[in-house]
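The complex appears here minus one protein chain, its other protein chains still in place.
Going by the order they are written in, the chains are A and B; count residues from 1 in each one.
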Amino acid sequence: MRLGTLHLDRGGQIFLALLTLTTILVPILNLAVPADSPMHVSTFTVTLLGKYLTYALLAIAVDLVWGYLGILSLGHGAFFALGGYAMGMYLMRQIGDRGVYGNPELPDFMVFLNWQELPWFWHGFDMFWFAALMVMLVPGVLAFVFGWLTFRSRVTGVYLSIITQALTYALMLAFFRNEMGFGGNNGLTDFKDLLGFDLQSDVTRIGLFIASALAVAGGYLACRTIVTSKLGRVTVAIRDAESRTRFIGYRVERFKLWVFTFSAVLAGIAGALYVPQVGIINPGEFSPINSIEIVVWVAIGGRATLYGAVLGALLVNYGKTYLTGVMPDAWLFALGGLFVLVTLFLPYGIAGLLRRKETTA
Amino acid sequence: MPTRCLPSALSALRLCLIAGLTFIVVVPLAQAGPAELEQGVELIQTNDYKAVEQGVALVAASGDPRARDLLAALQDSKLYLRKEDGQLFIGARGEAGYDLVDPLTETAAGTAAKRDLKPIRINNRLRSQLRTAVATLNLTHPDASVRLTAVNEMLDRVDADSLALLRDLAGEEKNAQVREGMTAAIALADLQAEEPARRIEALDQLEGNLHPAVQGGIQRLLSQEQDAEVRATGERLLEAIQFKRDLYGFAETLFFGLSLGSVLVLAAIGLAITFGVMGVINMAHGELIMLGAYTTYIVQQLMPGHIGLALFLAIPAAFVVSGAVGILIERGVIRFLYGRPLETLLATFGISLILQQLVRTLISPQNVPVANPDWMSGSWQINSVLSLTMNRMYIIAFCLIVFTALYLVMRKTQLGLQVRAVSQNRAMARAMGVRSARVDALTFGLGSGIAGVAGVALSQLTNVGPNLGQSYIIDSFMVVVFGGVGNLWGTLVAGMSLGVVNKILEPWAGAVLAKILVLVFIILFIQKRPRGLFPQKGRAAEG
Partner (left out) sequence: MKTLDNLRTTMRRDQVWEFMVPKTGLELDISHGTILYLEDISVTFDGFRAIDHLNLYIDAGELRCIIGPNGAGKTTMMDIITGKTRPDTGTAWFGQTIDLLRLSEPEIASVGIGRKFQKPTVFEHQTVMENLELAMAADKRVWPTLVARLTPEQHARIDAVLETIGLQEHRARRAGALSHGQKQWLEIGMLLMQDPHLLLVDEPVAGMTHQEMDRTAELLKSLAGRHTVVVVEHDMDFVRSIANKVTVLHQGSVLAEGSMDEVQNDPRVIEVYLGGGDGH
């Protein structure tokens, strides 16, 4: 039974195999193959792939709560952004006196706002271990408190979805304020280096890409472990018949709370890996539409499969990059259309299609 | 004191003025004396104190409509002589040197560099003469609103000359508000009187006046007052004023809150039908509001020059447009998803994206200008503290009308009856011969149409752009959930109270923080009462 994690998970096996292959090949093709060779993978592409991988991790986190627990979170972007901000604060402190104003202590935007000293919540972020802890702790604690309040009072279904959306909306409004001390409108940017490595260098980019790949693989295996364990069967039971599960003696609130919190932590990690690769974090990441986009990745890939979430995240984001490049106007039409078509005609997503073929064959 | 230096000249001037003003007040259009004005200008051009003084007196007495601007310019040291020809101009600092205006023809006369101009110098005596003259001209202006502004401006700095003038004018004044102002100004000046009895009399005169200058005047008086009785009267008065000011301040907050609440109710009430009664999560609701606002824009474009009429026509037009789109959405998508609320949420969110992009592509990604008719602007000045803007008054009234209409539709019509029947027990309603599919479509159309009507109202208050709807969707859901799903009254009460709470919080928390606090409050509230303020049973209640 211990082998159960990947046993009978064809999709997961294929996904992890492909991920391993990419993680080995891409660095070689980027660093070892000369730039003029057709086999060369540009650093731009590496970063793009790295970004997609963080999205994939985020999608896994959402699939865990939506697919297996029945909580449609429209606020997971908030946990992603909080993780991103924690990382951004570390990167901000790493700039030191290389900012425009050359203040060794205060980030540029604080100097600009005439702040005299570092706000208390910025302390400690000059240390990587502290920032790394906060990347997980801040989203985790928020999810825990939020979940404790909502699940205890048995808020479920669409009510819960709308409250999660209000949560991320409120955070967005808050982070837009300069007084919050997170750079307001412009957010945090102009990062220089991470753990002493120059963020612009190819090697750092490759490092971040590999870190993202490892995080996705780790996140996938962790979630897979959960959903194949008895805990996973309990969450599915909660998803399908909540009061029945409560009735046979499970404290549904606690199960929801821990799985939700774990998922938020995963989202936070994804955000922390995302920020150094794109080089900026701003309050726009909190906007409700971002969170809802994540849901559509999962819906398209096929929920309650985990690998489907990865597939959806990669496909939709590739489509987004492609379409916004070719005809920017069409992207929102395409995204909107996807929402409608998937819910109407493809309730189990692409993974559902594949599985149906497998069973009929 | 200037009076002692030139007593005869000034008393003559005053006489002249009074004669002139009576004349003006009685026959406002009479041309008293362009000649005197021109003569006065000539004297001012000499730039010699004595001569300017006489010139000012002449201009002031001329009764000419141009006199006020001329003297005001001189008072502000904006009157210049052009060095090359010695001509007199009113100059205002512009982008390239000074923009000149001929005070006689009142037309622009090009620009000039500073070094080409020579200012008309004024000394203290002239300054005081000018102040009186300008004040007099303002106080005797034919337009009552000019007089009112003038008297309000001079309330707390009445000198001996203007005091005498005010005493003369107050008796003649026809306009009650101006007269009240004049009385207050006189009383304020009288607060400095020697005898305590006169000071008390002056205080009595000021009772009930809420102008900030009155409050300041009494405070100044109290800071140095020795007489106990005067002190007591003053303090009582000040307390009364402060109380009234607080009261009116609160009334204003309440008014702002109700108008914000009306916007929330308008935005949410369509949702109260589709989400509340039918249990359909329509994330495209905000975009239906946006379509209503764009319909207003288009109707206005079709009928240029009839802004007000276009606005009225836009109401049914927006209802039809949004309602039709709503029915399309219901028939095309939502009906396949009944009983699957999470899927409905996603699909309608997709629709909202499509509608937004459609507007961006077909009309413009930028905001479009929607004109406000004249009767929407302006305000109703109740007193110097409280004034209610017209557009807010209209929005409150409009909200109540829409609410009442919708309430009647739901309570009194066949459709309303069927809607309620279907929402309570679909199978039973069907068995009774209600065509539930048709009812679903019509209900959804009704809710969507109301959203469109809300859009017409919003187009008068905010920017109309593709993102208009997005900013209202979360608020709308919060209002409906807070009020209790399936309950129109709940939506009204919730919207209004959220609006008021928001406005009460705003002064000490700031607009954004107030909004966040309200959101957090609702989140906590739903923990406590998941079914809202006024819970109701129905299809949505089981969701």
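Throughout what follows, a contact is a pair of C-beta atoms (placed from the backbone, for glycine too) under 8 Å apart; a residue touches a chain by one contact, two chains touch by 3 or more.
As the structure is a prediction and not an experimental result, all values here were calculated from the model.
Within the full complex, the chain left out of the display is in contact with A. Contact with the omitted chain, checked across A:97, A:198, A:240 or A:329, is made by A:240.
Of the listed residues A:115, A:176 or A:250, the one in contact with the hidden chain in the full complex is A:250.
Even with one chain removed from view, chain A keeps its contact list with that chain: residues 1-2, 226, 229-231, 233-234, 236-237, 240-241, 244-251, 254-255, 258.
Going forward, only the chains that are shown with their structure count from here on.
Considering their complex, residues 281, 333, 336-337, 341-347, 349-354, 356-358, 360-361, 470, 474, 477-478, 481, 510, 512-513, 515-516, 519-520, 522-524, 526-528, 530, 543 of chain B touch chain A. Within the complex, the chain A residues that touch chain B are 72, 149-150, 152-155, 157-159, 161-163, 165-167, 169-170, 173-174, 176-177, 288-289, 292, 295-296, 299, 329, 332-333, 335-340, 342-344, 347.
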